[in-house]
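Dropping the structure in here first, questions after.
With one protein chain removed, the remaining protein chains of the complex are shown where they sit.
Going in written order, the chains are labelled A, B and C, and every chain counts its residues from 1.
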Amino acid sequence: MAIDTTFGSDNHSGIHPRILDAIKEANSGPAVAYGLDAHTEAAVAKFREHFGKNADVYLVFNGTGANVISISTLARSFNAVICSEHAHINADECGAPEGATGCKLLAVHTADGKLTCDHIARHLQGRLDQHRAQPALVSITQSSELGTVYSVEEVKAIAAFCHGHGLYLHMDGARMCNAAASLSKGLGEISGAAGVDILSFGGTKNGLLLGEAVVCFHPELSRDTLFIRKQKMQLASKMRFIAAQLTAMLSDDLWLQNASHANLMARLLEEKVKDIPGLKIVQPVQANAVFASLPRRALDKLLEKYFFYTWDEEKNEVRWMCSWNTSEQQISDFAATIRASCL
Amino acid sequence: MAIDTTFGSDNHSGIHPRILDAIKEANSGPAVAYGLDAHTEAAVAKFREHFGKNADVYLVFNGTGANVISISTLARSFNAVICSEHAHINADECGAPEGATGCKLLAVHTADGKLTCDHIARHLQGRLDQHRAQPALVSITQSSELGTVYSVEEVKAIAAFCHGHGLYLHMDGARMCNAAASLSKGLGEISGAAGVDILSFGGTKNGLLLGEAVVCFHPELSRDTLFIRKQKMQLASKMRFIAAQLTAMLSDDLWLQNASHANLMARLLEEKVKDIPGLKIVQPVQANAVFASLPRRALDKLLEKYFFYTWDEEKNEVRWMCSWNTSEQQISDFAATIRASCL
Amino acid sequence: MAIDTTFGSDNHSGIHPRILDAIKEANSGPAVAYGLDAHTEAAVAKFREHFGKNADVYLVFNGTGANVISISTLARSFNAVICSEHAHINADECGAPEGATGCKLLAVHTADGKLTCDHIARHLQGRLDQHRAQPALVSITQSSELGTVYSVEEVKAIAAFCHGHGLYLHMDGARMCNAAASLSKGLGEISGAAGVDILSFGGTKNGLLLGEAVVCFHPELSRDTLFIRKQKMQLASKMRFIAAQLTAMLSDDLWLQNASHANLMARLLEEKVKDIPGLKIVQPVQANAVFASLPRRALDKLLEKYFFYTWDEEKNEVRWMCSWNTSEQQISDFAATIRASCL
Partner (left out) sequence: MAIDTTFGSDNHSGIHPRILDAIKEANSGPAVAYGLDAHTEAAVAKFREHFGKNADVYLVFNGTGANVISISTLARSFNAVICSEHAHINADECGAPEGATGCKLLAVHTADGKLTCDHIARHLQGRLDQHRAQPALVSITQSSELGTVYSVEEVKAIAAFCHGHGLYLHMDGARMCNAAASLSKGLGEISGAAGVDILSFGGTKNGLLLGEAVVCFHPELSRDTLFIRKQKMQLASKMRFIAAQLTAMLSDDLWLQNASHANLMARLLEEKVKDIPGLKIVQPVQANAVFASLPRRALDKLLEKYFFYTWDEEKNEVRWMCSWNTSEQQISDFAATIRASCL
């Protein structure tokens, strides 16, 4: 029997039918390449509906690219970026931020994947000291890599602290749709309106074939981003197909439906497993991830049938992800298998 | 009336129906992300049918990414890359090669976009001189940015020269299908078998939504390429959808049909316009591009109806590209409009 | 009264008379630039007396340059370097390692500035995972930034661990003369012979005008270092003057006399202040640094007369450095002032 990879990552799910339809519809006649086409124009307009009319939008291939372009837009190589040790930019991008921007990452230990102003303050001692990489940017991930969600108030507090200390605030929004759904807020409300300066907006994990965007809320800061995107190898030639997907996702609440469903499935999974003896939910389930610890023996049995990532080998903590197309049946089956493994 | 963009670039054409079908078929069930899925495995196997069983294959987003990964695989930052001044890496990537690899490009003036051994030899004087960036790699584009094609013998001669001088040979094959079709040769025959060490294989311009690949013919040279691809921001999460496209393209001669058609349309266009008084075909039409010069006044009239790129403002030289889906009717209409513009 | 800066850093001291004499002697007649002169040849020979006949030696301007060249010699941009959080490369080089090599630094919390095998092991989990910067190099500082010294056995254990795990070992030896003096060992004994693969050898802090060196103990690993040094902007034109200084320092035990004296002064200072009520020596005094904590009020009084660095603002921990030319009188005066400040 093949191993079930459903819960391994929201990247393991495919393309939502409406997204695929959008690709098909965009596949008609010629279109100018590199973003000078009507589909890209429409996508940018759609982004501005959500993020405000000043939003400066750059469509890109993937999240690592979006993060690197965001950093490169607001920092120079002698700058440092303050982030959680769990941040994707710190833990999962093979040194792309350092390699592509030259910046130093100042990674902070966080219990729940969320930065606080105190965390940031600790790294501000060396400012103006020529021997220290100069912090220019704080990066938070919404929802976080541990499945937790910053409240709008928390984002606002961090933004205020950043701006009060001459720092910009970047949001890695690879799963920001899940966060907005969790908070019952709009996409703009939890980002630009809360003080975020630049955003990596994620589409791929929420039902696209591929497609992300850099959204800068202060166009005067992103005058160079057009060139940065190209030099950082993130300019698509047939951009209409990325644009059409993002337009579809941001239309008719598709982003919200997909994200809400994924979140709901995660809570359902939590509900179904939280009372299993020996199993412990180790992070609040606020978006589409369930982090749990379970006995090593149970884990080994479970891994014979399901593929997922062990987050902490020492503590036997694992991550189970839900997606826009995870079904209740899949949750039930998975929960039953987990329960059986823990017997 | 809208301006017709058909001849502006082969990037202006859309997705071939069989490619779109392949995406749809791949959109079934979960699949492990980042290339560890069956679709990617199948794509790699398909590449090896064409390029040999030792070919080490890395799927990526775009051509600039493929070129940067190729350079980074075979050169270090103190190295130099010898290429034509018209090379995409030199003229059209916003400094991505320099920015992402640190290497210096030694760009050579070429009349027809094709490098020769003499061109390369000129840049070998400073070897072992610690003040000079050390040439490590020669990069040729097949078909070239000026629509010309290297014969297999020419590639072999360059490869022999390179290897005799301790240089690697990179082929930017963004349009290598057009070159192979033009030469009536296989894809492997004109690259690895002719001495190319590393290849940027292009799919996008030949009918894909997006998808390119780095193909290294000596696996012992590409041990680090997995990490280079990630750090250079070219690792797709839902890679199955890039893989499925490339598999479809390399199956049942789709690559050849598409490329042959585009080449045929270019020759047809040449045929229909070459006798127009005042118009001059300025490069041999060997692949899917027609380079022509025509009087400024004619050009201005033509640009009112068609969008295309002026390659040399001073000489009024322009580029007309044909694609896998350019129709004979479009050629006839375009040729007639050109003729009328030249009256 | 001017503030006394004697104890602020060993960089605050000047040039030893024998070093200055060496500069003067080298200032005779023309000499080929860029290291192809007899003085540089003599310096390299002198280094080989200490570090073995295989030592591959590159003279450079400063320690940051030596560290960057060392990293760049043994790592590529997708690699990571494991080091102490206090390491100069991590804390005091304004992001030069990241900016100039692209590598990620994996900084480990250490109580005494010294790495252990356990520290290193923690960062080896993500090996072969394409999402993680791949550890290639461990960097230790001898003597450490906290004034502690690795025993030869400790260095050997780390080297064995590194080599058993496919890692290279770099030693930042900005103050390695102090460490060797402290251990009563030779320079080669505590570096190459103990398993160090590449070394940043420091001269400036031990009595030079300026001058450091990269010493690679496996010449097959440093074939590119000549070019790396130039591209990293560390190639001196009139290199004879750096060479002559280093030759003088490595001759007639000058390195040892200078370092021993500095170490002795540090121990004398410790001796004279350790019984002061409220003052606490917070690190073992093993080289030429004394780390102490004292009451905030005492610190403020002391800082009116002496300039030195506060290492930990929260804990009121400060660093006092001794140098090759610190006198017993200066120690007595300083100790007395400290005592008076603590009253």
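Note that a contact is a pair of C-beta atoms (placed from the backbone, for glycine too) under 8 Å apart; a residue touches a chain by one contact, two chains touch by 3 or more.
Nothing here was measured: the structure is a model prediction, and the numbers come from that model.
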Where the missing chain makes contact, among the chains that are shown: A, B, C
Touching residue (missing chain; options C:Phe241, C:Trp311 or C:Phe334): C:Phe241
Contact with the hidden chain (one of A:Arg48, A:Arg76, A:Lys185 or A:Lys305): A:Arg76
Selected from A:Cys117, A:Ala157, A:Leu226 or A:Ile281 as touching the chain missing from the view: A:Leu226
Touch with the omitted chain, as defined above, among C:Lys114, C:Arg132 or C:Lys232: C:Lys232
For subunit C, the residues touching the chain missing from this view: 4-6, 8-9, 11-15, 20, 23-24, 26-34, 61-65, 68, 93-96, 99-100, 204-205, 209-210, 227, 230-238, 241, 307
For subunit B, residues in touch with the removed chain: 77-80, 91-95, 98-100, 102-105, 125, 130-134, 313
On subunit A, residues whose C-beta touches the chain left out of the figure: 34, 76-78, 102, 130-131, 133-134, 224, 226-231, 235
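Criterion: only the chains that are shown with their structure count from here on.
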Chain occupying the most central position, where position means C-alpha average: A
Distance between chain centroids, defined by C-alpha means - subunit B, subunit C (Å): 50
Length of the line joining the C-alpha centres of subunit A and subunit B, rounded to whole Å: 33
Whole-Å gap separating subunit A and subunit C, where each centre is the average of the chain's CA atoms: 41
Overlap residues in subunit C, where contacts from two or more other chains coincide: 77-78, 102, 130-131, 133-134
